[in-house]
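Here the complex is missing a single protein chain, while all its other protein chains stay put.
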Amino acid sequence: MTDTTPTPAPLPAPAPARAQSPLLRIARNFAEDRLAVLGLLLFLAVVVLAFAAPWIAPQNPYDLAQLDIMDGGLPPGEASFSGMTYWLGTDQQGRDMLSAILYGLRISLVVALVSLACAITIGVVAGMAAAWFGGRVDSLIMRVVDLQLSFPSILVALILLALFGRGVDKVIIALVIVQWAYYARTVRSSAIVERRKDYIEAARCLALSHRRIMFRHLLPNCVPPLIVVATVQIAQAIALEATLSFLGVGVPITEPSLGLLIANGYDYLLSGRYWVSVFPGIALLITIVAINLVGDRLRDIFNPRLQK
Amino acid sequence: MIVYLLRRVGQSILAVVTMAVLVFIGVYAIGNPVDILVSPEASQAEIRATIERLGLDKPLWEQFLTFAGNALRGDLGTSFVYGRPAVEIILQRLPATFELAFVALLISVLIGIPLGVYAGLKPDSLGGRSVMAGSILGFSLPNFWQGMILILIFAVWLGWLPAGGRGPTVELLGIPVSFLTPQGWAYLLLPALNLALFKMALVIRLARANTREVCLQDYIKFARAKGLSPRRIVFVHVMKNIMIPIVTVLGLELGSMIAFAIVTETVFAWPGMGKLLIDSINLLDRPVIVAYLMLTVVIIVTINLAVDILYSILDPRVRLSEVKG
Partner (left out) sequence: MQMNLRRLAGAVLISSTALASAAAAQELRVGLASEPTSMDPQFHNLATNTQVRLNIFESLIEQDPLQNLEPSLATEWEALDDTTWRFRLREGVAFHDGTPFTARDVIYSVCRIPLVENSPSSFSIYTQSISGMEAEDDHTVIITTNGPNPLLPVESSTWAIMSADASGAEAEVTFADGTCEGLGEVPQQQAFNSPELVIGTGPYKLQESTRGAQIVLTRNDDYWGEAPDWETIRLRPITSAGPRVAALLSGDVDIIESPPIQDLPRLEREGFSVVDTLSNRVIYIALHQEGPHSGITGTDGENPLLDARVREAISLSINRDAIVERIMSGYATSAGELLPPPMFGTSGRPADPYDPDRAKELLAEAGYADGFGLVLGTPNDRYINDEQVAQAVAQMLNRVGIRVTVDAATASQFFSRRNNQEYPAFLAGWGASSGEMSSPLKSLVASFDPDAGMGVTNAGRYSNAEMDELLQKAMVTIDDEERSQLLQQAETIVLDEHGIVPLHYERSAWAMSPKISYEPRVDQYTLAYAVRNAEAD
């Protein structure tokens, strides 16, 4: 999905710093768009809910001893044998959908965030190396990046997982493989711009070590475009994981992410048990929209050409 | 120029070969197709005979050399399941996928561009903002879930359109197509819409961004000053200038469209090559998987090559510059 991301084609250099703290300026600028603020709040709420799942969910949906198939397939609002109310209904196994969604959200987010962290690390190192050393190193790394980006990520991930088999760790590996190239390309293009600037020349003249210049001086300036790409990518990662799980090659059934919950419910859609797949779908939608709202605003902020 | 072209073609060939090796090794690492193919009642002798016949007893490198040799002659192997050339089986499914992808592309352009231009001309109006919010929704909705909801609404709830399958086809130049009959359209519409929505969001955003930039250009200001009608400005000056980037991006997106058809075809049971790929993965029909991937690789690499060459012809700076954005 990532390949079709509407990233701004030429990644902008960060706006020149003013006297005012840049962070504050960005925050103010961000707050001008109420929709984006709403997105940020929603996203924070989703994160809190997901990570608090073990404490707030009515049931632990993985603990098979807590489930009873006699409670299976109850519509939303029905009470169980033991008197517990299933506000969002239950699936075939008698699993409370509300709990399953909270836990599923957690898995979806963990997969996305961990893969994001790994992909950024790899991407930054590769991108910096390409920009700094140039020449053969650069063209080798960028050939790989180009090759990778020319293939639709869904196809690459699907094949990788067909090879690896299901598993949370395997999904993360596949996501890292399809994502790192975006960061590498982003970092490289902004680092090349930065590299030519005076302060780097100055640092060089001071004979500072390569590593020090790269990570102390060059990297911080590549951060804004990285953030923009990262927000888009994290939304894509969540969607991609859900799609892979839907196709049956993603996470295992014992750790159902939102995508897998939706897939499981798909079989019951025509028969009228809509809640098994519609509610997880709405949770997924809210999460992705929230992230995209934030990402959209950040992109506008960091794009100097649209500054009035 | 010639040097650039040769280098570019060489790179493309290298890419195809690299992918061939990776794909082959990867696919041949999955499972054991014999366990699925042979009847569970078969004896060991039967199983051994099948392994030999499929060439699975040979070492991987030997299997690869055989594959590579045949591939150069255009033969990508014989399907384990159908016993016929894998390429033939995929080509039978190709028209269905292409029809779906092209109709989806058409839908996304015909609806996406007007909406995007409108949003670009009036970025702060309610309508403009709604379009943008809608486009966020468009690329936030995971493809498969959006397909399910389309089925739920239009097939289950309203009962207007069929829930899946391809329905009857008619032959056009010997190729079965759906778009010539109303009944064919009934089957085609939902999957095409499903595949189009994501791209539509992309087109809207591209069109909006480009429109906004074009509007700031001097020649538009000049045209306004000259007193040209807004309609003329939009249709002649704005449209002309935003079409180039949009067409380029969509050309490049065709590959991803074909890949995404995997999901749409699975949800809507559309008998295209994406569905074939998923079925083949489940049946471990390795030659078909490899052939599908190789075909997709070649299609994508060719599109990229064509776009690059066109660009280098249109814009000589590309050739000189090492740095590509």
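Per-chain residue numbering starts at 1, and chain names A and B are given in the order in which the chains are listed.
Here, contacts are C-beta pairs under 8 Å (C-beta built on N, C-alpha and C of every residue); 3 or more make two chains touch, one makes a residue touch a chain.
None of these values were measured; they are calculated from a predicted model.
Q: May I ask you to name the displayed chains that the omitted chain touches in the full complex?
A: Contacts of the unshown chain, counting the full complex: A, B.
Q: Pick out which of A:Phe30, A:Phe51, A:Phe215 or A:Tyr268 touches the chain that's been left out of the picture.
A: Here the residue in touch with the unshown chain is A:Tyr268.
Q: So which of B:Phe24, B:Phe67 or B:Phe80 would be touching the chain we can't see?
A: Of the listed residues, the one touching the omitted chain is B:Phe80.
Q: In the whole complex, what residues of subunit A lie against the chain that is missing from view?
A: 64-65, 67-70, 72-73, 75-76, 92-93, 165-166, 248-249, 252-254, 266-275, 278, 282
Q: Name every residue on subunit B in touch with the hidden partner chain.
A: Residues 30-33, 35-47, 50, 53, 78, 80-84, 92-93, 96, 151-152, 155-157, 159, 162-167, 169, 176, 266, 268-269, 271, 275, 279, 281-284 of subunit B touch the chain that is not shown.
Heads up, the rule we're going with is that only the chains that are shown with their structure count from here on.
Q: How far is the middle of subunit A from the middle of subunit B, if each middle is the mean of its Cα atoms, in Å?
A: About 23 Å separates the centre of subunit A from that of subunit B.
Q: What does subunit B use to touch subunit A in their complex?
A: Going through subunit B, the ones touching subunit A are 11, 15, 18, 23, 26-27, 29-30, 132-133, 136-137, 139-145, 148-149, 151-152, 156, 163, 198-199, 201-202, 205-206, 209, 212-213, 245, 253, 255-256, 258-260, 262-263, 266, 278, 281, 289, 293, 296-297, 300-301, 304, 323, 325.
Q: What residues of subunit A sit close enough to touch subunit B in their complex?
A: Listed in rising order, the residues are 1, 3-6, 8-11, 35, 143, 147, 150-152, 154-155, 158-160, 162-163, 189, 192, 235, 239, 242-243, 246-247, 259, 262-263, 266, 269-270, 274, 277-278, 281, 284-285, 288-289, 292-293, 296, 305-306.
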